[in-house]
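Removed from the display is one protein chain of the complex; every other protein chain stays in position.
Chain IDs A, B, C, D and E follow the sequence of writing; residue 1 opens each chain.
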């Protein structure tokens, strides 16, 4: 995996929040490409000497699909004008229904993409690329109805490991995080419950966000939580720490959220009141973390934190 | 019908959209008259040497009613402070419940108004005026529950023709466009299905917008479509082309929307995320079209296009 | 119209109910023909020297369709094994979706059939036969969504008159009775509200039952009413008297029901707790009325009364 | 009760509204204290030579709790960083579930606080303080499920009197105002219906707002009303006048609302489209009224009026 | 209170159930009086040398009201043909909406009746009679929405004590048992949570049944519980033991139900699958208990047990 300077901006003076927003948010407007209605909930990785990404773009038909993008600095992005053309080995699986909310991870020898894939209902599609030119579809890891499938960046106990959130076929009003294991990325089992809804901002449903970050203390997981107000869902996000070897065991789980929809680009748009993280860049050398998140299901925004700060926050604010 | 210069503003530099917004939107604020809570989803026609309109005004009791207005340029409007007082011949029909979302059309020898009329449920009321002074109520064309009744501007095959969208008695979560025919504007039959919901932005319900515009290629229909997000309805609008002689046959139907709620006055207000067209002025001499639409069920806005551009767009983007 | 002795059985000793059941109910079992799942909510008329009927038969695919039947005595019925094959003049209308809950009336020179006809939603189909051999489809009288279309047996003020119950596209939880008028059986208008839901057994929705019976006092209408218990709908039926010349004016309306689901064949079956009248035979010479009604959406049953008794009941028990 | 100059700003030039907003709204931002997610729907009284208040603060766990605050001018507030620690005599009642939407009133010899208190469901908790240092919990006045409990500022006919709005355990879609009476602030009875939902802005549910203001003409009650649009609840507020001696009798009730969500801080936030009044300061010497209300369930705002103006408005605009 | 032999039938041979049904059930058919649609959920007490009762009768309008009845043996009942005419002191409370599910208890010097009383929603009405001739309405004890108000047969700690189940304005899908206390039968407070829903048959809602029976071990409470199947509610009943002095404290609570709908008269009728106890006669001399319960919201049935057997059952089967 390539080495690149991740985007960064220091914590604003006077700000005591664990996570702070990029001052020039949103970094990707809804109309970056001619056909786009909105661009959000997207995934990025360092690639060679720049950054590559897989983006959720809803076009003006309101089809949901995945688009490739590149950036030199992680802030200024160029996106293809056409969606990724997946290569399929089984034509049964190649019919397009919808693809959205991608995650992207370097694992062993390639970049795996997971996303919410429509196959007689939303489920978790897995594909990969080795060069960001050819993208291969592997299989749907799980049965419908599922969303927010997130791979761990390495095998654990000789098994690939994925988080996901079983759901239903609509705007699911429930949802807990489970973990599944696989010897081959195709067959998944040994499913374990990781954590369920809790109070307040995470009382309706929760779902894994970016690829978990490995730390000596455990896997750091940013995850979104949803509260149902009388006027709809509110998506915030927080953090948890999972056991390194038995990652379905929760070591810490923050009771307060870390970021909630408060700015115009988070509160106004296709779906008001959404902050939804799908990717995080982590620079181990200095502890910096840059989190990419969708605002109002309309635009892509960025927030920053330090690993240290998140761990320090979780310690006293954990419900576990 | 009078001849007047319709409002116009050229496509902004760099804009490749088929339809573009008026730069001074909204043209009618919510509080134009003292009693108004909101003014939107309204109908205008050229009248004598200026423009006349029938406007949906929700007052501060949140009653929905129709108000008359005039404008010299189609941009700057004066509205009566009291609603239109309809003259009834059958007292059974005269009780006020609600009147909203008017359409207005010159047909043969008079201006017909159709609107969503409360008579033991929402249905399509028909009335007319010849001078914008006296307004006569004719009949409810259809049984409840119905909305978005839109007349064609001339008889077809010796029948008056109306589009409508059958619905239910609440915030209807379904809705297709039907067509009905009448020998006398009172009795309606030979109902035909025109088109139903389709993917994306038009997946929950659709309804006819302005009076169809006759073109050599067919009747040009702007219509709204609704998508249900997890936080409610999103109203966009697009276009279709109907057969000249059998107008229940759809010749073209655009897959992408033409305009969706993206500006503050479309996304924030009584009902967030609504763009709802009810009238269009068309200047045959130069192909200009000015579309009046409601923003967020709160204000009235204006957008422009050229007939040519819409037809050019429909050709390659049609789902039919 | 032919003259035949209608089925009859005297009021049981000790019974003071206005309407009493036939002692050998149900008269038509669910499996009278090999393909039938259930036979109910059906229409009969005297025809030549016997009785003819149009029956709702749900087959074992659970398709709902109309079948012809004949009986010598109105009790013992023979049904065709195949549904009625309607003749269409407009192929647009000929696609089968569902047909159910027929009514049958001799009007001027032919037998008209009306029923709930699937055309992009349930609406009221009108057809006719002159010989019970050929059945001609005319038109859908109204737009979806509608059910329980019932014609009056003669023109009133030179207009055909029909009752109907506007509804939605599901198991409609509301419903009032409206009246529509037509010069030609094709175009309908001058819609008037007749009566809406009231307390108790008729608090969820109501719908016209058999063809109204003309009496000097007014049109006698039997109609069903629905109450929503915590375990679903309960269908009972009662009676009202409508003005002879302005039949949307209700002269009498019984507060108590006349018959409610109490017997096993009314309480147990496809839809528990349904008694649903669709036809009545009336012998003017002796005042006898035989009412055909569906039991539990499964079988066909019969009940009896005297015109006199119904009128005597309505007088003191009317809510009007 | 102390005497203090209440906040005031004259009606803006050209404004004819009965109630007008403070030009520097919102007066309390959502993040006034480090742990707060939002601060709104709060109660204030004059206290000694300044103002004291009990505030609804939702923290970043999205717990709802009550916080004490003080202000010299009623505009600039200092809030404690920790919630009020109630003193309980019965441990059965001391478990924290949620506390929100407080009201505050000087009654006889102390400041009573009422609020929506979680005790196996939302109900009306009553507590008091004499010095804004110690806060004593008394009892839950009523059984769940109830909200918007508002005390009158003096006994009437030797009974304490409270308004409330019975509800259910969710985002209640109904709600009328009732009145209950008590000899001892603990046992409540002689419940009377005051007023129910009406048209338009108050058609879904209504609830008492600030402590009623005694005037020679009756008790002036500001109350919120809710309309259900296709995209959720809209909270406006209006006014009514209740009989001085039999306060469940409504003398006047305004049909138009007095203030509805129209500004950004009312339309955008945790719950879009909410204006929710919980407190009013009244200066009898000059008739000025300052109303504190929550905006979008996020911030606290202020509006002004004159008693005279409200009474003058109610006279001709009353539905009673 | 009078002394009479309560109805009795020995446990059938081979039956090991704690509660067994009367072999001639139902004891009261749905049509015992001419106007009745159903007679169920009713209350009885020994009175003079026979039995008196207050019965829920739904008439053929489907109005729900209370009727007086007498019986010599508790099995064969005569009911008035007209409902009880309550005497009111406050005309505000005298309008009839609905009255149902009565309970009846001798308390101090009179028979108190409590029932679900319609006053702008269902709540708990309290009335009394001293002679079963005159019935006096006292007050609504609680605010709507409430049901199943059940008095204890004596004051506890100098307070009248009542159980109730707060609910909503429909077919409530939730419901726990609370307790309220009163010095005067008019004002109620010191509300305490008694017990909530639990697993299986009592997972949707629970409500107190007959007047609690005082035993040395505690107050024996029979109560109904509701399970929601995919086809509706199922009402069973079980037993609990409450602390004698602090009756909101549950000492024992049976996990299995004691009786559930299994016979035709419990499974088929107005509301399938209901067994709903409202009264119990207890003969302290021999431990016999006769429980009156409604079957399918249609008829009245009887079941028997011995106090000893219930207590013996609760001991090992308690979830507390």
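We take it that a contact is a pair of C-beta atoms (placed from the backbone, for glycine too) under 8 Å apart; a residue touches a chain by one contact, two chains touch by 3 or more.
This is a predicted model, so every value here is computed, not measured.
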item	value
Neighbouring displayed chains - absent chain, whole complex	A, C, E
Touch with the omitted chain, as defined above, among C:127, C:272 or C:294	C:272
Per the touch definition above, residue among A:17, A:31, A:80 or A:176 touching the missing chain	A:176
Hidden partner chain, touching residue among A:142, A:250 or A:267	A:142
Positions on chain E where the hidden chain makes contact	16, 199-201, 203, 227-232, 234, 255-257, 260, 262, 264, 267-268, 272-273
Chain not shown, touching residues in chain A	92, 119-121, 123, 139-146, 164, 166, 168-169, 174, 176, 178, 180-184, 186-193, 196
Positions on chain C where the hidden chain makes contact	30, 34-35, 37, 59-63, 171, 231-233, 268-273, 297
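Heads up, the rule we're going with is that only the chains that are shown with their structure count from here on.
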item	value
Required steps from chain A to chain C (each step between touching chains, minimum)	2
Equivalent interface to B-D, taken from B-C, D-E or A-B so that over half of the residue contact pairs match	A-B
Farthest chain (mean CA position) relative to chain D	C
Centroid distance [mean C-alpha coordinates] between chain C and chain B, Å	39
Inter-chain centre distance, chain A versus chain E - centres from mean C-alpha coordinates, in Å	55
Overlap residues in chain B, where contacts from two or more other chains coincide	231-232, 268, 272-273
Topology of the chain contact graph, where touching chains are joined (line, ring, star, complete, other)	other
